[in-house]
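The complex appears here without one of its protein chains, the remainder shown in place.
This part shows subunit A:
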Amino acid sequence: MMFNTLARLPDDRKSMYSQSQNSVYKTGDKTSPISVILVTSGSRGNKLLFRYPFQRLAECPSSLTAKQRSPYALNTTGDGLEDQDGDSREQSPLTDEQLVAGFSDIILATILATKSDICGKKFELKIDNVRFVGHPTLLQHPPIIQVSKTDPSPKREMPTMILFNVVFALRANADPSVISCMHNLSRRIAIALQHEERRCQYLTREAKLMLAIQDEITTMTEMDGSPQSPFRQILPKCKLARDLKEAYDSLCTTGVVRLHINNWLEVSFCLPHKIHRIGGNYIPPEALERSLKAIRPYHALLLLESEKALLGQLPLDCSPAMVRLIKTCSAVKNLQQLAQDADLALLQIFQIAAHLVYWGKAIIIYPLCENNVYMLSPHANICLYSSLAEQFSQQFPGHDLPSMLAKFSLPVSLAEFRNPLEAPAQEAQLIQMVVWMLQRRLLIQLHTYVCLLVPPSEDEPGLRDEDPPLAARVGGRSLSTPSALSFGSPTSSDDMTLTSPSMDNSSAELLPGGDSPLNKRMTETLLASLSEHERQVILNIPAAQNPEDLRMFARLLHYFRGHHHLEEIMYNENMRRSQLKTLFDKFRSVLVVTSHEDPIISIFQSPME
């Protein structure tokens, strides 16, 4: 990476690396495919049926069609990128089209129509700067040929297709998760095609059509010598070709693919890298999945589009539960309430919510309430000339986005906006604005986190190691959602009840009030996980003399690791905010309080680095 030409520096201060300042992923070339290719292998050998985008033969180095190309002609498009030492240097990077255009139809057919033993699995092949990914699929049963009994002509042998492969070509440096998504799409299309082939020989018929047109064009070219692309002629005549083109176009633009193979089977797919974008960067699918596995019943679902728009996008045969959920959900309702109102099991709510989030139709937030504290997201686009600013003024005439955003420069709770002299309509509009800003990832919500840290004892000489803090000692008590939550795997049992969940520590069983020996022992047990010194310090606090307060403190001890925010403790323990705040205040000499965003759902507002 040493530079050898320091003299040659551009004036506009761009460095050699033209990346954005954030080290998060960029959308664009790396997430779009370069080409889609359909090949088959059968009794007629390996054939390339269709490819898109097709070469513009006028720009091709040789104007001969693939068939007439001399097998000994040097392929020059790939050279020039490598020097003799094998170091690759991008002098003038080839356009995406050029990368794949350099491969003739015949060679693609050879390398992409694989042997049958690697069928049914992911196929990945990298050649210089292009990566091909697909899912080669075997067609086991030869199609049954219907021959009419009265047909006098001799039985013709129908050429049999053994396997086919729908391949996507990507840039070699595409992210592994993108490659894996493309493979997924290839597999889905393959399943649909395999099914339709068994049912009515759809693929064989389309293949026959495509090959016939290719032969026709080749013959024409031989006769009058003007090169044409057979694929251009295939498009209007073959539905499958149009489907593949549509898949490619959708992947390059919206990232949402919806095909109807043979006008019958639906294949739907979304590329998370195109859908989950904040600014110019995308949220990695693994991070998304991790977040979704960690959501809790006290979270809420915020739709990113209007209810009407969303319902209009659903297919006719979608699940009624999904429709009910969309109609019932709201930014102020948590998932548990949503389950009650929509009359669905909580687990089902989680699954549908995860599905909506995955498809980019909703995000997870903490339900709106007046005690929520919001602040500007570090990745918020606050530029005066952004499209967001324009949209905001259209949506809320008389208000401008930067002024509104400036109000959230310091963390502010919604309650602080309340003005008794204002009309209630103003307040409603404020809520709408906050929802609008949350949908566009402009705000993050701050939560209070508490950590137990006892002042070190003074009589010990400084050489002794401090006690490892409570967080490191208390084992992980799992307070997470049912582990059955995963994409696309429904479970039958519903573990969560609709009332306040009972946790392992069964803190709810502690009898309220009274200084009974049972309670005293409970408190002692809970405090037993602390070191002697810690226990002493806590017991010396004036508030600890009150058995009620001490008991509450002991009961909540395991939350004081800095990983559970105030609202979570409130939800789990069925306590009021004021109760907790008073407790924190009483024991403030051993607690350290800070506030920051909830790492589980902050991914939706700002991608993590």
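Just so it is clear, contacts are C-beta pairs under 8 Å (C-beta built on N, C-alpha and C of every residue); 3 or more make two chains touch, one makes a residue touch a chain; residues count from 1.
One rule holds for everything that comes next: contacts and distances are computed from a predicted model.
Asks: So which of "NPR2 like, GATOR1 complex subunit", "Response regulatory domain-containing protein", "Golgin A7 family, member Bb" or "Histidine-containing phosphotransfer protein" is the UniProt name of the chain that got left out?
Replies: According to UniProt, the chain not displayed is called "NPR2 like, GATOR1 complex subunit".
Asks: Looking at the full complex, which residue from A:I283, A:M375, A:L530 or A:M552 touches the chain that isn't shown here?
Replies: In the complete complex, the chain left out is touched by residue A:M375.
Asks: What subunit A residues would touch the chain not displayed?
Replies: Considering the whole complex, subunit A reaches the absent chain at 1-3, 6, 9, 13-17, 19-23, 71-72, 75, 78-79, 82, 84-88, 103-104, 107, 110-111, 114-115, 117-118, 122-128, 375-378, 380, 382-385, 400, 402-403, 405-406, 409-411, 449, 451, 453-456, 462, 466, 468-469, 471-472, 561-563, 592-599, 602, 609.
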